[in-house]
Structure formats: C-alpha cells, structure tokens
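As you look at this complex, bear in mind that one protein chain is not there, while each of the others sits in place.
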Amino acid sequence: MTLSVTVWNEGIHEQENEETQEIYPDGIGETMAAFFAEAGYETRVVRMQDPEHGLTEQVLAETDVLVWWGHAAHDDVDDDIADRVVEAVWDGMGYIALHSSHHAKPFMRLVGTDCDEKFRVAEERQRIWVTDPGHPIANGLPEAIVIPESEMYGEPHNIPQPEATVFISWFEGGEVFRSGCCWRRQRGRIFYFAPGHETYPIFHHDQVQQILVNAVEWAQPVQGAVDVTYRHSPDPPEPL
Amino acid sequence: MTLSVTVWNEGIHEQENEETQEIYPDGIGETMAAFFAEAGYETRVVRMQDPEHGLTEQVLAETDVLVWWGHAAHDDVDDDIADRVVEAVWDGMGYIALHSSHHAKPFMRLVGTDCDEKFRVAEERQRIWVTDPGHPIANGLPEAIVIPESEMYGEPHNIPQPEATVFISWFEGGEVFRSGCCWRRQRGRIFYFAPGHETYPIFHHDQVQQILVNAVEWAQPVQGAVDVTYRHSPDPPEPL
Amino acid sequence: MTLSVTVWNEGIHEQENEETQEIYPDGIGETMAAFFAEAGYETRVVRMQDPEHGLTEQVLAETDVLVWWGHAAHDDVDDDIADRVVEAVWDGMGYIALHSSHHAKPFMRLVGTDCDEKFRVAEERQRIWVTDPGHPIANGLPEAIVIPESEMYGEPHNIPQPEATVFISWFEGGEVFRSGCCWRRQRGRIFYFAPGHETYPIFHHDQVQQILVNAVEWAQPVQGAVDVTYRHSPDPPEPL
Partner (left out) sequence: MTLSVTVWNEGIHEQENEETQEIYPDGIGETMAAFFAEAGYETRVVRMQDPEHGLTEQVLAETDVLVWWGHAAHDDVDDDIADRVVEAVWDGMGYIALHSSHHAKPFMRLVGTDCDEKFRVAEERQRIWVTDPGHPIANGLPEAIVIPESEMYGEPHNIPQPEATVFISWFEGGEVFRSGCCWRRQRGRIFYFAPGHETYPIFHHDQVQQILVNAVEWAQPVQGAVDVTYRHSPDPPEPL
C-alpha cells in the first residue's frame, strides 16, 4: 500500500526571507514533498494560510504521516485545528515534527512539556551521531552525518525521556542536542528531528532526506487491535 | 523540611450524593487532609468552587505536592487554571491524580493522551498487586491489597507507557488495570492512582492511605540543576 | 524477503509427559513451526538434544527470529551456547521467549534480572487483555482473549520496566500478570509471551498463533546504521 504523506508548511519565510527564497525557490514544503514522492509516497503540501490551515477532517483522514515544519508563527495555529491533529495522532496517524516545531501546539500537547531549549544562529558545524544504530530510522545511514552550517539547538531540552533516542548532535560552539527522538501516544508514532533552519539548505542534504524517508516508514499507522471498547462497560465478562 | 500538600477536591458529590455524605461526612478532601497531616505534612484543602478553583499563584507557589480528586465536572475547570497547574508541575511541584482525575485537564495535558478506559460501578472486589516491589511508593506495603467494593476501571487505558508501573489491579468481573503509574514532566513527578470512587470508603482504607502518603514523599520537589538557561544563547562556550 | 524462523524446543515433555504427547503428538516445536510456515515464514525446529543444542553458528546466522520454548531444563543449556544466542540478538536477531523461558539463560542475560514470579497449575481461566492496542503485536486481535485452562503466572514479575506492555492477564484465582512485554538490546528485539504450559493446548489457540505470527513480524531484523565503528578511535573527526 502506498503511504500518504502530508507536509504542513508554515509558509512565512518563503514570503519574507530572501535566503529562504534562494535556497528553497519552490518552498520548504515542496522540497520535502519532492523527495517523499521520489521515495514512492503519495504526497501533498498544505500551508498555514490554507482554509483550516489545510488540515481539514478529510485531509487528516487521508494522511498516514503528517510532517510539520513551522518556525515563526506557532501561536497563530488555531487551537481547534491543533486538537484535531492531536486526535488524528491518537487514532494512529504518524507525526514528524521538524526543527522549531517542538514548539508547535500539536507536538507540545502530545509530549506534555514546554520543549524549551537553547538556540543560536551562527553557521555552526553540526555532527549528528547515530546513538541507536539498530533503529529503523537509522536504516542505511553512516554512524555520523555532518551538516556544514546549522542553527545550534542545545540542551537541556525540556522533553519527556524519549522511548528511543536515535540521534544526538555535536555543535562547533560546544553544545549537544538530542536531535532525533521517538515517542508513542495511543496509536500514533511521533518523531522529532531537530535540524531544518530555513536559511540553510538542510532539506537538500541527502542523508537528512534519507532520515525523513525512514521516519515516514517508521511512523506509518499500525493496524493494532480491533473492536476495542471504552467507557461504560456494564456487562462484566466474568459473573459477579 | 515539612512538605506542603494541597488537596484539590471537586466538592460536588459531597453536596449531591447521600452515599458520599455518609462515607465522607467531612468531605473527601478533608478525609485525605487528615491522614496527610497525621503523616506530618502541612496540609490544606481547596475546592473547585473557591475563587480560581482555590489554585491561586500563591497557593501553587506554596505547594510541594498537589493531590487532585475530581469525577463529575472536569470540563468546568478553567483552561487557564489548568495551564497554571501544568506549569507548576513543570517547575517541580508533584502531582497526584486520583481515580477519575486521569480525565482532569492538567493530567491529560501532562501525559498527552485521552486517557480513556473501561468502567463499571458494581461493588466489585479489587485486588491491587504490587508490580514494582522496589519502588518507594510501595514502601511497607504487602504484595497485594484488597478493596472489598470498588468501581471497576479496565484496560486498555490510553496512557503513555509509564516510567514505572507500581500497581496492577485484578477485578472480580474479569478486567485488569494499571492502577499505579509514574511519569515525569520536566522537573515534576506525576503519580496516577486509580481507586477512589466516591460511594466506597476507599480513602478510609489504611493501605490506600499508606500508598498516598508514600506517593507524596516520592513526588516532592527535587532541587536539581541550578542556573539553567534556555532560549537565545548568543555566546558559544567554545570559540567558533 | 521471506523471514526465517527457528523454533528452539526443549523437547523433554514430549518424551516424558503423556498429556503433552496427547496435546502435541508432533511436538510443541513442530506445532509452532506449522503455523509459522502457514504464515509464510521459512521455519525449522531445533532441540536441546541436538548437537550444540541445534544452535550452531550457521543456524543462528540463518535465523531472523528465534522462538524459544523451555520449561524443565534451563540449567542444562550450555553457557557458551547461551552467550552465542545473546550475541546473535545483539547483532539483530529477534528473540521470542515463551512461557517459562523467562528463566532461560539467554533471556535472563538480556534483561538482567532473575525473572521470578508466582505460578500455579490449576486449570484456571486466563483473560489476556490488550493493553497497547496500537502495537503491531496486537494486529487484528480483539481487545481480550480467553484461554479456558492455563497455568497461572502472577505478579510481581522481576523484569525491567518493559518498553511496551502489550498484554496483561487476569486469572480466575485472583492474580494478574504482564503477559506480553517488549524490550530491545542493541540491534535485537525481544518479546516475552507468558502463556504456553505444556499440558494445555495453548499453541493450538488461533489467537495465540496470531500473536506469535505478529511477534515474529515485529521482531525481525532491522537494517539500521551501516559502517558503525567501536573501540579505539585515534583520529578525531574535528581537529584538536
């Protein structure tokens, strides 16, 4: 079955930032959509500016994995739409939060922390080390990946202890960061990947693309148990 | 140092339910406050009906561990007050959610799931097994506790995999339930304890009292690291 | 790619126990092999009585997932062969430990505890509840499975907190048990499934078969990162 990937792109830097326009002339979302399509996934791009932020009930119902990129306007996302995303994850949709999207409403509601961390934009070299070499999100990767210029994200990062810590990064300026982390919430799988600043060509990086393609594969919905019931259960399975 | 415990009591069944009035003539919250006081904790009771639900900034600032009991009116808790509780937990306040309070706003926001489960009120015998005998919340307990009549809460329970599963319950009618679960969110420790239906004398049960006294001790604030900084960090510790 | 499953069968009860002979005239291992083959897996059965317990270097190299059933002679397994199994798991082989095999040497070495629990053979009804309905090992299952007669295994069970708790069981006699638990050790995935006493037809139970087929799928080797190096690393990636 072909997986269906929806890329949610905030869509602001493409309008306002010349560096972003130069690096991603087609937009950040479209750049991702292109490599997801090449990997064989059905792909669509939606934007914050679309009606209902592009996240209608129907779009979510048709989405296996939602990839979320935002950086400038987390607060402008409507609370009800954020809740709709959270509920879709609970029902099994995969959710990949990129870069600053640890501060997006759906991610924060799913993990339950404020997700604060250190940051600095100073063209620093970032070495991303694989810390869980047997994890499927590391499939085919070398033990370390170098991003020549990146925004520094540094610890401590206020997240719950991840269920798997796939990547930890080294930064030229002296910081470290858990850059690839996994959680599950009900039936949905969540992956946070830290690199992705809008003024560096990070989504053109072959190995970053490989990580995200792997992450979609990992985060896809699972069938799981069927006919599960909740709430009032008046009839005990054993006689009282 | 004396720990300061605040018991948050919804305060509705004491007004409306004759069984509750008979079992807890002083109120559910006061009953708990009494055994916490006997354990040597500074104790206060607040109610949903108090201004700001009794959870002013000052009350939270003075609280080491907040014990939360609600069952009938989770939706009536103000969103901003719920967020205030969440932030106090992030800053280190312990949080003990009792019985139906897995559906209270602060708990759901902290764990990130809908917390649904099965339930049935049918005077069932509940056997609470200690599944983590080396956990401090099990201090001094026997390996199993019997509650002669209890509300059934049954799996599946939509919670994230707990960091420790201290108790799992057996019910007469055939269900099981993870009845004592621990998580951490930033600096705060969270314990969920399932028993506590308002028409059974569960908070008069010696061993339940022991569990809750232990839980307060476990959930107390930790000093942790000092002078931690977040957000923009323009000066790298290493020369670029 | 077809998965290759090796079933390790202790092979003692088939020689000595008439009930086992009646229930499993072809042997416990062969019964499992048959339903794994029907699921499309390449399957072989090896026995403790085989040279090197049937677990030669070659057999392990050809095995994607090793399913282990033992109950009477854990101590008779050679230490070096047990270590060989552990190392194969570290390298990515899946390992499914059945019933009393939580006390088998490879399992105990992988999880690091004594794995003690309660037990009783008294024809008790066992209800296996799905506690993680979004887990792939629960694929296609109803929310609960009934085994009409089973050996009771009861908590506390001395295991490390599982990374996923897929099943918890209710027993007629009043106990509960975490009956389906997952861990990872290096590149290998480990699943413990508790039912499987040799005097009950448990491996003829359709839903038990479904669980084990799902577990093999889940436990299969993952490619993971490539060219990972360990030990002495004299050349720093950054200039000193």
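We just call them A, B and C in the order they show up, numbering each chain from 1.
Here is the rule we use: a residue touches a chain if its C-beta (ideal position, glycine included) is under 8 Å from a C-beta of that chain, and two chains touch if they have at least 3 such contacts.
From a predicted model like this one, the values you see are computed outputs, not experimental measurements.
Screening C:Ile23, C:Met152, C:Val166 or C:Ile211 against the full complex identifies C:Met152 as the residue touching the chain left out. Considering the complete assembly, chain C touches the hidden chain via residues 86-87, 90, 109-114, 116-120, 122-124, 152, 154, 156, 158, 160-161, 163, 171-175, 183-186, 225, 228-234, 236-238, 240. Along chain B, the points of touch with the absent chain fall at residues 92, 127, 130, 133-136, 138-144, 163, 184, 186-188, 222-229, 237-238. Within chain A, the residues in touch with the undisplayed chain are 127, 129-133, 143, 154-157, 161-165, 168-171, 174-176, 178.
FYI, only the chains that are shown with their structure count from here on.
The chain with its CA mean position farthest from that of chain B is C. Looking at contact counts per chain pair, the maximum sits at A-B. Centre to centre, using the average C-alpha position, chain B and chain C are separated by 36 Å. One inter-chain figure worth recording: chain A and chain C are separated by 33 Å, centre to centre, where each centre is the mean of the chain's CA atoms. Chain A has residues 163, 184, 186, 225, 228-229, 237-238 in contact with two or more other chains.
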